[in-house]
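To start, I am sharing the structure in question, which I have written as structure tokens.
Apart from one protein chain that is not included, each protein chain of the complex appears where it belongs.
Moving on to chain A:
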């Protein structure tokens, strides 16, 4: 399969020549349709990676390529979700989900004339994440887990080729988190979207991803790349099997080394 995202020897420094070096010699590639996870010690430049891929930052050195073209400005084929659901409180959940369509060029022109079609699509998405019938509620009337699901719908409404998730389950309780893992797993299986998940939860990464990249501490680069062989669809029970635990354990060791090296 051809890669959807490639990052080639990228260096990114904040605030000019003597600024903070966030990542150096960062290289990785993610195939189309793949589920990749990036793990690493805190402050290793995971969020910088997100912004490089989405074109919010342009690297000083190296090349970022998404869908075959070099990234020099924001790429509208990505959807993003963060730890904080960042729903706009003055819009209903449905209107929050439709927000990206009001921005992306190819949709904003069609939005007014084809409103019903888009609303139907948003409602279908809400149903897939288990929020059927909650579209007219305001985000602050939903629980944290429900808001995070709605935020996933917002990230998916414009049918992105690439979904970037920055610790989207970090603020949730463990039961809700497991539920959302399954939702993401099913979305990935059903829609064939490429997903890059940035996380510090190793079990989450091993459960969801096809491939895991381990980043070093700042300045961040990839120090280990590991394929996760477990067959799909994976059941939550897999997390209690010895093979799974071994992978998590080894990854934990790599990250501990990365922290020590810092």
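In this text, a residue touches a chain if its C-beta (ideal position, glycine included) is under 8 Å from a C-beta of that chain, and two chains touch if they have at least 3 such contacts; residues count from 1.
To be clear about the criterion, contacts and distances are computed from a predicted model.
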Per UniProt, the name of the complex member that is left out, chosen from "ABC transporter permease", "Carbon-monoxide dehydrogenase large subunit", "Monovalent cation/H+ antiporter subunit D" or "NADPH-dependent glutamate synthase beta chain": "ABC transporter permease"
Looking at A:103, A:189, A:236 or A:256, which residue reaches the missing chain? A:103
Looking beyond the chains shown, say which of A:56, A:111 or A:182 touches the absent one. A:56
Given the contact definition stated above, which residue among A:15, A:68 or A:89 touches the chain not shown here? A:89
By the contact definition given up top, give the residues of chain A that touch the hidden chain. 51, 54-56, 73-76, 78, 80, 82, 84, 86, 88-90, 99-100, 102-105, 138, 140, 154-155, 158
